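A short worksheet on the structure shown next.
Moving on, here comes subunit A:
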Amino acid sequence: MKNSPEKPSVALYVTCLVDLTRPGVGFAAVKLLEDAGCVLSVPETQTCCGQPAYNAGDQGDARALALQVIENFSGYDYVVIPSGSCAAMIKDHYPKLFKDDPAMLKRSVDLAQRTWELTAFLRDVMQYSPQNVSCPGSATYHDSCSGLRELNIKDQPRDLLGAVDGLTIVEADLAETCCGFGGLFCVKYPDISSAMADRKIDDIVNTGADTLLGGDLGCLMNLAGRMSRRGEKLKVWHVAEVLAGMTEGTRPISGDKDAK
Partner candidate 1 sequence: MTTSMRDEILNSVRQSCNASSAQAVDDRIGLRQPNVVPARGGGGDKISHVTFVEEAGLAGADIECVDALKGVPAALAAYLKQQESGGNLRLATDPLMQDIPWEQELFLKPASGAATGEDGVGVSIALAGIAETGSVMMASSPERPAMLNVLPLINVVLLPESRIVGNYEQSLNLVRGNMPRMVTYITGPSRTADIELELLMGAHGPQRLLIMLIGEA
Partner candidate 2 sequence: MQSKTAHFKENAKKALGDAQLQRVLDKFSTGFPVKRAQAAARLPEFEDLRDAARDIRAHVLDNLDVYLERFETKVIETGGMVHWARGGSDACSIIGDICKSVDAKTVTKSKSMIGEEIAINDYLEKNGVDPVETDLGEYIIQLRDEPPSHIIVPAVHLSKEQVAETFREKHTDLPADRVLDNPRILLDEARGKLREKFLSADVGLSGANMLVAETGSIALVTNEGNADLSVGLPRVHIVLASIEKVVPCMEDAWTLLRVLARSATGQDLSVYTSFVTGPKRSDDLDGPEEFHVVLLDNGRSSMLGSEFHDMLRCIKCGSCINHCPVYAKIGGHAYGWVYPGPMGSVLSPALLGDVSANDLPNASTLCGKCETVCPVRIPLPEMLRQWRNRQFEANQMPTRQRLGLRAWAWLARRPRTYRLVMEIGTGLLTKLAPRNGRFKNLPFAKGWTSKRDLPAPQGKTFMAQWKQRSNGGSS
């Protein structure tokens, strides 16, 4: 499955949330990766990366799922994920799960090195920049915690969005502050979680932007769900949908734009 450096073989790991709730993000990722010149595969047996189990203290299940992902995604030049959180799980945490098992540790490190978050992969590996994509308006970007602090994803999505016609980015004061999603946290502690989301949303509304973008569907669903409950008009999209020019005629995660 090895390809020339210009046409690397890439396995797309869509993530559970994209698979189940917003396949459009997956197709946006497909378009972007193909445009960037990748030879794309989508391993059919992919499920969950194990992060919920890992963060809940269930190391056994987390390890079993990590092993499954390592098997599923062996042999590709790269594994690309439209989520900083799932990518960080593989890059940062899989090797910790196998720290006492040298053979598996080696395999997990190998996978970690081949695994990329989507915007980082497009910019830093493929030197890709979107062509002829337009999205008129102003957007503010939410830096998801795992991507930002575990993978240093900050400029990559902004640089890519810089090539989108008509789109201006307005920075929010709390762009780097957690939205309160936190995986199971948001259902275990809904009061605290939604108060955290409200603090973020107040700050986002303050920017005057008409759109909220981010790279992690979990955070976006949390913010969008809360915005929708509050009756906020801001449109919410995953960054891949905007970069792939796939917002037209699609209902945003929340916001007043009607689907056709």
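Here, a residue touches a chain if its C-beta (ideal position, glycine included) is under 8 Å from a C-beta of that chain, and two chains touch if they have at least 3 such contacts; residues count from 1.
Inclusion criterion for the candidates: all candidates are chains of the complex that A comes from, given by their letters.
Just so it is clear, the structure is predicted and the values come from calculations on it, not from any experiment.
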Numbered candidate touching subunit A, per complex, among 1 or 2: 2
Residue ranges of subunit A touching candidate 2 (in the complex, touch as defined): 14, 18-24, 26-27, 30, 34, 40, 42, 44-48, 50, 52-59, 61, 64-65, 68, 145-146, 149-150, 173, 176-178, 180-197, 199, 221-222, 224-226, 228-229, 251, 253-254, 259
